[in-house]
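Structure in structure tokens, see below.
The complex appears here without one of its protein chains, the remainder shown in place.
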Amino acid sequence: MSNDYSLAELCICAAAQAFAGDGEVLATGIGVIPRLAASLAMKTVNPDLMMTDSEAFMLAEPNPIGERGADFVQQNESWMGFSRIFDNVWSGKRHAMLGPTQVDRFGQSNTSALGGSYEQPKVMMLGARGFPGNSISHANSFFVPAHSDRVFIDGECDFVSSIGYNPERLPRGRSLDEVDIRLIVTDLCVMDFAGPDHQVRLVSLHPGVSQDQVLENTGFPLHVPDEVPTTAAPTAEQLAIIAAMDPHQQRAMQIKDNPVGDRS
Amino acid sequence: MSNDYSLAELCICAAAQAFAGDGEVLATGIGVIPRLAASLAMKTVNPDLMMTDSEAFMLAEPNPIGERGADFVQQNESWMGFSRIFDNVWSGKRHAMLGPTQVDRFGQSNTSALGGSYEQPKVMMLGARGFPGNSISHANSFFVPAHSDRVFIDGECDFVSSIGYNPERLPRGRSLDEVDIRLIVTDLCVMDFAGPDHQVRLVSLHPGVSQDQVLENTGFPLHVPDEVPTTAAPTAEQLAIIAAMDPHQQRAMQIKDNPVGDRS
Amino acid sequence: MDKQMTAAEVVAQLEDGMTVGIGGWGPRRKPMALVREILRSDLKDLTIVSYGGADVGMLCAAGKVKKLVFAFVSLDFIPLEPFFRKARQSGAIEVSELDEGMMLLGLRAAAWGLPFIPTEVGLGTDVVSKNADLKLVDSPYDDKEWVAVPALKLDAALIHVDRADARGVCQIAGPDHYMDDMYARAADKTYVSCDELVETSFFNDPAQARLVFWERSATAGVVHIPGGAHPSSCSPQYGFDVPHFKEYAGFARDEAGFAGYAEKYLQGSEADYQSAVGGLDAIRALPLPTY
Partner (left out) sequence: MDKQMTAAEVVAQLEDGMTVGIGGWGPRRKPMALVREILRSDLKDLTIVSYGGADVGMLCAAGKVKKLVFAFVSLDFIPLEPFFRKARQSGAIEVSELDEGMMLLGLRAAAWGLPFIPTEVGLGTDVVSKNADLKLVDSPYDDKEWVAVPALKLDAALIHVDRADARGVCQIAGPDHYMDDMYARAADKTYVSCDELVETSFFNDPAQARLVFWERSATAGVVHIPGGAHPSSCSPQYGFDVPHFKEYAGFARDEAGFAGYAEKYLQGSEADYQSAVGGLDAIRALPLPTY
């Protein structure tokens, strides 16, 4: 147990837990912290995980992030171009950790359009990307680097990119239990959907973060258990693996001002 | 013009004409004579044709039939495994020449079951193979090495493997003109479907074959034009190409007793 | 992670009445050692999905098949599979007869979680009119009728590959992987036999990794059986065994029938089988066919 760790490293370790019970699935972490979380999980709690080089090959060993030097040998195990990624997505054997712009109380997310009308949004973003398919096909988790009520909004997403636990939108012949949203890891806390009727539940608070801080910055009501533990600090082993997977310290640029992990 | 040619060679040259106007399509000839016909067409009347190695590659130059010697270099131009063959079939850019066991007056063919009931046929054959897809997707021609009323039956095929010009079986929203059956080449004659209402028409008689011989050996009535020409004899150039494409003389074993081409 | 198991352990995972897909094509790269293990078992009432060769003929002859989903059954140089013919001509098996491409669409539908794939293939033919498993559908985008090819979901798939590692990374080094990737993806559990067991690092070379057609999560078990495709081919390693197939077909013509073949070749273990057919070196020496 180390006390000298950054908030980014805390989030990476907390997010890695999302993949612990997955078995042999493709772990896709989009962004530095989710990718390092998936890499850490593959090297610790779940060695059966699969990861790609974020380009076209499946890897037996995750690649460190950033320039890897001329002598680096990538541990390819199979071709995995984008067309084949969808073979995997539709098989359900995947767990994606992504960072949408809006998340509502149903776990629906928005990556496409904010405000205005759909025909003329105030702010156009990426588009739906693979979120619709991911959300109905396999497990999904979210990483939010700046927990606020602009991300965790009080109403429904302006554009619903991914299906959530919204009874109003349940497709005919299906059950909300088929939707599988796992963890939400933010700069303040860890949440899941294990509250009553899939309500978002507070799982743990990062060291030095108060319950009120989380509630004030969340646009919808959370299910708060009587006992809310503190997010576990990274172990020395975890920090060593993270350092090896991120030799260029890209994790230091993911959360504003790169705070320390323990803010108490 | 040569007078010293076999019936097989005559059939190869007649069958090659089926591919003359095709443009850039995959020519698939199943069996020695259809394959040599496609090869001959690619080397003469239609150089834009595509052919495979009958295994997994598309060829820029057709392979000679049979053992090709250690120094032979196959002229691959693209991978073309069976899964990709269907990409091509469904694009319509293909012309297959096949040898079904039964052909009826509609041009429907049977490759699967003869007699008895469907549950317990008297004679089970290959199965439908790719005939259903071929027949509705692209051009098709037939080669029949032994013209008889057991092949060209008077009724409908016991099992219909391929769609033909049968109004009773026309799928909703489609037209019989979408069906595209080209030539039927046999050991007696050449036929097509250009008679009234797609009736089978006698196109040419092989040298020394009488119209009555064809009619007696065909189970359904043919459309016979006033003038029925004689099937053109192979040219010396054609014979030379055939000889080069079939160095082991496999063509000599395709029609019973390997008759001479001119039986007059 | 080690997915290695024996052929017997694979068959122990299968149950009566299951739908089992078999990879390969006609006499090419069939998981025959796994098929032989089924022949030696008391497994029954199987629904078999296959681009069929001797795998189908033998399973039919041994009474393992309740229903066959097929487009053809053939040994190529022996066009008509003799024991499959007997099964059909005696009305011993139910069939769902499809077009070759339709079968691919059905496997893709199962692999991709689709209920069906609509196609024009089969319209106007008895593949549709004689097959109760196939229904027609309308399209919301036109006024035509279409054949709805249902997802061919498999309880298990059996596939033979050139190489695999213990974690289930499989390589097909021959010129064609046929539809094996879709068999692997359409099945709840895919069991592969491999001619060669390799270290994972073998696949680090992108050229080798390109010949891996599904990710290891689609492989449930790996059985290392050199020569395991015999008497079918495993190009480029060995061709199919023409004399053996001729002898096999001969049994269909005489008194003995399949029992005669079984008595000669299937009494003992796979090792016994391989010595009966001349040993692994003889298998490896079988010439590749010329097409």
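For reference, chains read A, B and C in written order, and residue numbers begin at 1 within each chain.
Keep in mind that, in the parts below, a contact is a pair of C-beta atoms (placed from the backbone, for glycine too) under 8 Å apart; a residue touches a chain by one contact, two chains touch by 3 or more.
Here the structure is a predicted model, which is why all the values come from computation and not from measurement.
Across the whole complex, the hidden chain's contacts among the shown chains comprise A, B, C.
Considering A:11, A:36, A:50 or A:113, the position touching the chain not shown turns out to be A:113 (whole complex). Residue A:160 is the one among A:160, A:200, A:233 or A:255 that touches the chain not shown. Contact residues of subunit B toward the unshown chain are 24-26, 47-48, 50, 57-58, 60, 73-80, 84, 86-88, 90-93, 137.
What subunit C contributes to its contact with the hidden chain is residues 112-120, 135-137, 139-142, 144, 146, 148, 150-151, 175, 206-207, 210. Interface residues of subunit A facing the missing partner chain: 53-57, 66-68, 81-83, 86, 89-90, 108, 112-113, 116-133, 135-137, 159-164, 166, 169-174.
As a working rule, only the chains that are shown with their structure count from here on.
Note on connectivity: the fewest steps through touching chains from subunit A to subunit B is 2. Farthest from subunit A, judged by the mean position of CA atoms in each chain, is B. Mean C-alpha position of subunit B lies 30 Å from that of subunit C. Among the residues of subunit A, none is in touch with two or more other chains.
Annotation for subunit C: no residues touch two or more other chains.
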